[in-house]
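Below you'll find the structure I mean.
As you look at this complex, bear in mind that one protein chain is not there, while each of the others sits in place.
Labels A, B and C are assigned to the chains in the order they are written; within every chain, residues are numbered from 1.
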Amino acid sequence: MCGVSGCYLLKENEAGVYNYLILHANQHRGQESAGICVYDGLRLVGKKGMGLVTEVFDRPDLRKLSGPVGIGHVRYSTTGASELVNAQPFKVGYSKGELALAHNGDIVNSEELRRELVSDGHAFVSETDSEVIARLLAVALTETDDMFEAFEDVMERLVGSYSLTVITSHGDLIAVRDPWGFRPLCLGWDERGFFVSSETVGLDVLGVEERRELERGEVVWIREGDVESKVVRRERKAVCMFEFVYFARPDSIIEGRCVYECRKCMGKRLAEEAPVECDLVVPVPDSGRTAALGYAESLGVPMEEGLIKNRYVGRTFIMPEQEERVRSIRVKLNPIREVIKGCSLAVVDDSIVRGNTSRQIVEMLRDAGAREVHMRIASPPVVSPCYYGIDMATKEELIAADLDVPEICEKISADSLAYLSLEGLVESIRLKKRELCVGCLTGEYPTPVPE
Amino acid sequence: MCGVSGCYLLKENEAGVYNYLILHANQHRGQESAGICVYDGLRLVGKKGMGLVTEVFDRPDLRKLSGPVGIGHVRYSTTGASELVNAQPFKVGYSKGELALAHNGDIVNSEELRRELVSDGHAFVSETDSEVIARLLAVALTETDDMFEAFEDVMERLVGSYSLTVITSHGDLIAVRDPWGFRPLCLGWDERGFFVSSETVGLDVLGVEERRELERGEVVWIREGDVESKVVRRERKAVCMFEFVYFARPDSIIEGRCVYECRKCMGKRLAEEAPVECDLVVPVPDSGRTAALGYAESLGVPMEEGLIKNRYVGRTFIMPEQEERVRSIRVKLNPIREVIKGCSLAVVDDSIVRGNTSRQIVEMLRDAGAREVHMRIASPPVVSPCYYGIDMATKEELIAADLDVPEICEKISADSLAYLSLEGLVESIRLKKRELCVGCLTGEYPTPVPE
Amino acid sequence: MCGVSGCYLLKENEAGVYNYLILHANQHRGQESAGICVYDGLRLVGKKGMGLVTEVFDRPDLRKLSGPVGIGHVRYSTTGASELVNAQPFKVGYSKGELALAHNGDIVNSEELRRELVSDGHAFVSETDSEVIARLLAVALTETDDMFEAFEDVMERLVGSYSLTVITSHGDLIAVRDPWGFRPLCLGWDERGFFVSSETVGLDVLGVEERRELERGEVVWIREGDVESKVVRRERKAVCMFEFVYFARPDSIIEGRCVYECRKCMGKRLAEEAPVECDLVVPVPDSGRTAALGYAESLGVPMEEGLIKNRYVGRTFIMPEQEERVRSIRVKLNPIREVIKGCSLAVVDDSIVRGNTSRQIVEMLRDAGAREVHMRIASPPVVSPCYYGIDMATKEELIAADLDVPEICEKISADSLAYLSLEGLVESIRLKKRELCVGCLTGEYPTPVPE
Partner (left out) sequence: MCGVSGCYLLKENEAGVYNYLILHANQHRGQESAGICVYDGLRLVGKKGMGLVTEVFDRPDLRKLSGPVGIGHVRYSTTGASELVNAQPFKVGYSKGELALAHNGDIVNSEELRRELVSDGHAFVSETDSEVIARLLAVALTETDDMFEAFEDVMERLVGSYSLTVITSHGDLIAVRDPWGFRPLCLGWDERGFFVSSETVGLDVLGVEERRELERGEVVWIREGDVESKVVRRERKAVCMFEFVYFARPDSIIEGRCVYECRKCMGKRLAEEAPVECDLVVPVPDSGRTAALGYAESLGVPMEEGLIKNRYVGRTFIMPEQEERVRSIRVKLNPIREVIKGCSLAVVDDSIVRGNTSRQIVEMLRDAGAREVHMRIASPPVVSPCYYGIDMATKEELIAADLDVPEICEKISADSLAYLSLEGLVESIRLKKRELCVGCLTGEYPTPVPE
């Protein structure tokens, strides 16, 4: 998964700083690499590197990234290995100058498009979908100077999810959301200029009040201080339900819904669908906390933070080579024996993917004295892979692909296990089922997908 | 503040890895520098660096830190500038070989001791208290080979807080807690060997079940596979109450008390002492969460996570130079308007030091639509500095040093403000008042302090 | 300027190590960045970085660069800023797989070619000529699998200098010299395999005895263990005379000529053309030493190393900001007063470009007590820029572009000044004048050049 940013300043030159702040607020969307590219009044200059936004950029870097317009990107790789060459924004020179592009999403037909381009003699330098999009756009812009027309061409060919920010060496900023609206993207403005962020939290941090989400299929083109917008192509709405369940920050607004409230609703609804007699509700921190609050509140049972998360587990933690030396889950989560000893627990998490973590949590809680451990999952079973940007594992690895709920319950050694129903999920989000992408829950996808 | 670690392995050579894991669990005690020093069977070899444990050590480092015995340290500077020369463990050659020392605490009379040592011709290479302790120990060890005798000398001279781990080039591991017991220190053991950690969470991560906290004034000396222990000097007990309030991890056990439960008690007691009519209880994450749970539970009002913390704010975040561009608190905390709009809030935090953050939180919540904001602080006002290791600000900066509660309330623009009483705090911890150090709350310290 | 390398191993997998050694021997051709790319049996993997070969690669890097075939590059930028994105080898994915390319030279019509490619919709990621060549080659290879045919197309379009090494993800190695033969390139072989190096010193270091220089316009294609070769296009010979004068290592062989002997000849010939009565011949180290030996020998005057060079001056030396504090030449060159005091000197250098250094040397020698300073330059005046890869300054900066010899002599304050004649130069090299590129000496270039 990834996050994108953009800004178009009317009076200032701190595009680097603004993108830094927006990316920092979207950091949860990708911790592998970060990049910023700005138009400095003449050309596009950028920096990208492996690591967190705060690791990649220091103060001198931000001073150098000076200019009125810029875009940024944080990345968790879905296509392309985790290497610097695959970091974004992706910058190219094309017929009319330079352009740089930041992409959140996954192009389903990218291999096919790549093959077509190389058979026309194009040569690729990275393994990313972003380069495919950039080259399609460069080709389209040889025919027209009109961004809307160019994106009409590009969007006709692209199948998949893409929220994009683009800048050109003419100083234009373009923001694009794919025709299905898989991934969020929002636009804010005030007297300082225009700001683009994957999630609304990127506007919050700047204190930008005026804002709206992009429509699906919309292209926003900002140039010479003016905004033009056009919905260039529209397919059925297919907002990723996982943004609500897990991926987005709880303080973000997506499709007009407050993610925190959606999650709390999922917890409440789960309590209605699958109540359990227990002494305590315990969230799996941090992802299960909001649903747990709702679950506990609805059930009328106290919630306790019986599992504590080590805040410092991250990319660079070195797990000892002989694994038996330490149970890996203990590095990340620690149970509080004094809280849970002798208690029957309802443990609430947002989802189960492979099942390993859930199994380890149950075992750890029992070791710490829990009398019973009932797992409650605030979303339906994941039975099929995601083709639109969430790195969810292959089908073989998905525990719910082959096993039904009682089998999973046995596998993770819980006393009981219940998932939220699809209806429960949909109603918690308050969109229609046909407006969401629930492909990973049903195997039915809003676009053609590879065999 | 700092954290220390140690291990004495009976069959393995992975002292580097074990200290890495213990330090990682104690990372919240110091994020500025990290170091590990091991006895490799012949001599002491170590590495230290600026940054988090995971930033300082990579896999090749850990392979090089091979040996049966080792100690480690994470540091947040209280004495000495934030420079590599002040990082620990501090290693010296002395009359009987080499020793290395890791120190958590603050020596009140270190300047005086340093002056005495230099007037005897000693020369210092760092600005740390740890070097003072190491040199005193080196002097003492010229007279005796008995660690207990040596520490009798050393402890007679040291005034202040010190939890120590020490290794020698004879392969001995020593753990020491000062005669007042200001800072925690615990010892664990199983068939793999002996393990020392500032907090019990460092033993949890290793799955070490057998454990005890060191007595105040106790020296534990492990050599040739055997443990000897002696209480070498004893003063009145003076456990830092701030470890319970804020500093320690909630899943740690200190003086036999579960920190999480103490905090929850503080919240409940605060609800009894200072209830308020409100729609919601909102914790200041993460430090106020446990007390907020207790406060809400006791009050019978729902708790909501109305403030969301950005997990990625850390040492290296670059605040823009023109501060007006972004209100700094928004980088770290973001309110959820949908949750708090129109509500009367009881906002629970663990403590107030300077008051800036509280003021910004109140303002931010009002901007986000809160009708009323009542601040509830789960510890008494801090009126005096800490001389024992917590970098709490000088007296001039402490908002409660000069202002009374109504004045502070006005200053932070809250609708009401209440602190937990000292009695309430003490009873929540379930130690006697005379067993705790509450110097920063009363100005009465368990040892002489500088003018 | 740049240097290129390549190897095709028949039994080993150490392509990384071999390229490292060849590049190290060619390091004088470019100190700005270095890169190696190898075919690992499946795909192309590489590393490039800013700095010297020994700074870019450590032992783990070389272990990772494991495979039977590889190429390398050292760079001093002529086109494109000094940034990592412009470092080589340049790797692209194309219709038949991947290819990587290393280029020494300068393409005169690259802007035009780039424009043509982008008007076909191609998008560029770097500012280098190398990317132009790589994309032309990728286009050509969509039409044919035959490397010779592909290079026929490519060479028809390229005007300028290019010695190339290329590898493909089929494991082929290709070496190419442009139709004029501007830059050197040689091929060696023994039982270990085939080796390509800009200069013969790259083969010397490996102990490869069997060798030949590539013909101008020749393409050498090594695949499946066999070498095929074809002269694909031929223009008039135009070997850069500056390789002999200054650029190449003295122990290299170019066009069958030993560079050291050519330089010594230039010195001897200069003594015939422009003798001077003097006490000592002093070389400007290291570039003027060989010619000075010849000059002294021919004149029968002793040579003394009256100027000593600091070996550690390099890219990263920081010149103090207030320049008056230190005369910059003194950081690099130091005169030996005891040797030159009271003497009349003939100071021999290889060339004068801007004249600043010569002026400073004359002044420094006078300050150190030289009675007379006669400058003798072992090549003719540089009056026109180089379009083929030597970064020689713009025409405005060339001291000989506007001034005649007596004027230059006055400007550099020498007692006399003489240059080697063009005939003298040509005869010292023992090629015909029409076989050399002497464009920078005459303004007459072997190809069309930009206005």
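Operating definition for what follows: contacts are C-beta pairs under 8 Å (C-beta built on N, C-alpha and C of every residue); 3 or more make two chains touch, one makes a residue touch a chain.
Every value quoted in this text rests on a predicted model; they were computed, and no experiment measured them.
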Contact set of the excluded chain (shown chains only): B, C
Listed residues C:172, C:235 or C:297, member touching the removed chain: C:297
Residue in contact with the excluded chain [from C:330, C:395 or C:434]: C:330
Touch criterion as defined above, residue of C:183, C:249, C:269 or C:366 at the omitted chain: C:249
Residues in chain C touching the chain absent from view: 14, 17, 20-21, 24-25, 27-28, 52-55, 57-59, 62, 201, 204-207, 249-251, 253, 258, 260-261, 286, 289-290, 293, 297, 302-305, 308, 310-312, 314, 316-318, 320, 325-327, 330-331, 334-339
Residues of chain B in contact with the chain not shown: 90-95, 99, 114-115, 118-125, 127, 134-135, 138-140, 142
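Just so it is clear, only the chains that are shown with their structure count from here on.
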Rounded Å distance between chain A and chain B, as computed from the means of their C-alpha atoms: 35
Length of the line joining the C-alpha centres of chain B and chain C, rounded to whole Å: 60
Computed distance of Cα centres, chain C from chain A, in Å: 49
In chain A, residues with contacts to at least two other chains: none
